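For this view, one protein chain was removed and the others were kept in their places.
Going by the order they are written in, the chains are A and B; count residues from 1 in each one.
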Amino acid sequence: MSLKGENISFGYKKNNLILNNVSISLDRGDVLGLIGDSGSGKSTLCKILAGYENNYQGKVSIDGKEVPKKGYNPVQLVFQHPEKSVNPKWKMKDILNEGSNISQDILDSFGIKKNWFNRWPNELSGGELQRFSLARALGPETRYLIADEITTMLDAITQAQIWNMVLDIVKERNIGVLVVSHEKNLIEKICHKVVYFKDINNVKHY
Amino acid sequence: MSTAAVNVNRSLFKGLNLRQKTLLILGLTSFLLLAIVVSSLFIDNESLPTDFGSKNLSPSLEHPFGTDWMGRDMLTRTLKGLGLSIVIGALASLISAVLTVILGLLSSAGKAADSFVAWLVDLTLSIPHLLLIILISIGLGGGAQGVIIGVASTHWTSLTRIVRAEIKQLKTQDYIHISRNLGKSKWWIATKHILPHLIPQILLGTILMFPHAILHEASVTFLGFGLSPHEPAIGIILSESMRYLSAGYWWLAFFPGLSLLIVVLTFDLIGENLGKLMDPKNAHE
Partner (left out) sequence: MGNKTEINAKGKEKAEALLNVEDLSLSFIQYTSGLRQTELKVISNLSIQANRGEILAVVGSSGSGKSLLTHAILGILPSNAKLDGKIEYDGQVLTQKDKEDLRGKEIALVPQSVTYLDPLMKVSNQVIGAVEKGKEDLMKKLQREIFQQYNLKPEVERMYPHELSGGMARRVLVSTAVMSPAKLIIVDEPTPGLDEKTLNETLSYLKDMANKGSAVMLITHDIEAALKISDKIAVFYAGTVLEVANVEDFKNDGENLRHPYTQALWNALPQNKFQAIEGHQPMQDEVVDGCVFYERCYKKNELCSKGIPQIKKINGGVVRCNNVS
């Protein structure tokens, strides 16, 4: 039971690869940390694993099978900037339930209040929006969660709140999490295993 | 204390906040245009009697715009002409807007469809505007129908370009990708995510298309390729009056021309104020 990326290479130009022969494997129920510098291609790898980017070489599979291109993707990606992840013309309750009806349990554990539902995204702070983004990504069919610097823009208390909630939920639902961050302290605190991006990506950066 | 504090210096306009002012201007201008259209509907040929006893009168209290060589009241003729122009402009702009929405959504459907739309825009733009209107208008046998279709089928290009650029930019947004990953179809994303962003643009674009449509209709008619000479159009009035200008009957061209200008500027004013209302930057002033 694992999400696998095998021999993935990606580049906008042929002679200038961002990812070269990267392989990574994430088991269900695992919390895997990926540490790397900004601009090193971590985000691109995340996008490839979650099916956002299709022009790459290599193979992404779940339990050996290709990830379906249509329908709900069992691999969900959450970004660093929650304000970009929500349509500014939608109300919060529509944003939350876009993929599936998110259960009350998840709302409770994320501390999402009912009176936020009728608000517009610009009325909420980054921390509150990120809770919505995460709750939305944790629909019943989600098996793997890719968290690309999801608390980098948040204060320490909100960061601790969010990670404690996410870790509880993924443990209960046996979801695999890839924690991508440049913060070693955070990764060491919450991850079972740690991978250094520069060790798996065979590209030299200046 | 807020509302009171804002409204302290209450004079005619100063006391109102921007939104109130804008709405007031919008209301007044729309009323003016509507009044022109409605009043033109009540003018038929009977209210334009030919009276050779009072032909070519210069502007007076009885005939503020003067009378023409058949003794008809120019104010009445101008009103009738403007009403017709606005209706034609409205139809042409609406058809253009519908075309824009269809082509816009089509261009968001996929790469091939998008290239097709881009090609269609370039093709239409490559032929001079007025020439194309004249060609289509003549091809369709002239008259109101020809002019409307001619104007409508040439004015969608710039708005479509804007809409297409907007769609391109929207499609790079994270929330669009997320929506796809949550299992939503292209059509669902186009109507639920993209369309709400386009509506203000299209509404504004349509209103700003009005003056163009009206002016083009008038100029095509003026050149003799548009509405037939017995229609009470502004273009007809202007081209007729050209013949009398040298005789010193300046009012025949001046007042209808000025009225046309005012109508066009009124539409611009509406567009500008609607834009202010919709622009998030000064949404709270």
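Basically, a residue touches a chain if its C-beta (ideal position, glycine included) is under 8 Å from a C-beta of that chain, and two chains touch if they have at least 3 such contacts.
These numbers were taken from a predicted model, which means no experiment stands behind them.
Annotation: of A:Glu6, A:Asp63, A:Glu123 or A:Glu172, A:Glu123 touches the absent chain (contact as defined above).
Contact with the chain that does not appear here is found for just one residue of A:Pro68, A:Gly111 or A:Pro140, A:Gly111. Mapped onto chain A, contacts with the missing chain fall at residues 37-40, 80, 111, 123-128, 149, 152-161, 163-164, 182-183, 185-186, 188-190, 206.
Heads up, the rule we're going with is that only the chains that are shown with their structure count from here on.
Each chain gets a centre from the mean of its Cα atoms; for chain A and chain B, those two points are 48 Å apart. Within the complex formed with chain B, the residues of chain A that make contact are 50-52, 70-73, 75-77, 79, 81, 84-87, 89-90, 98-100, 136-137, 139. Looking at the complex, you find that chain B touches chain A at residues 173-175, 177-179, 181-184, 193, 196-197.
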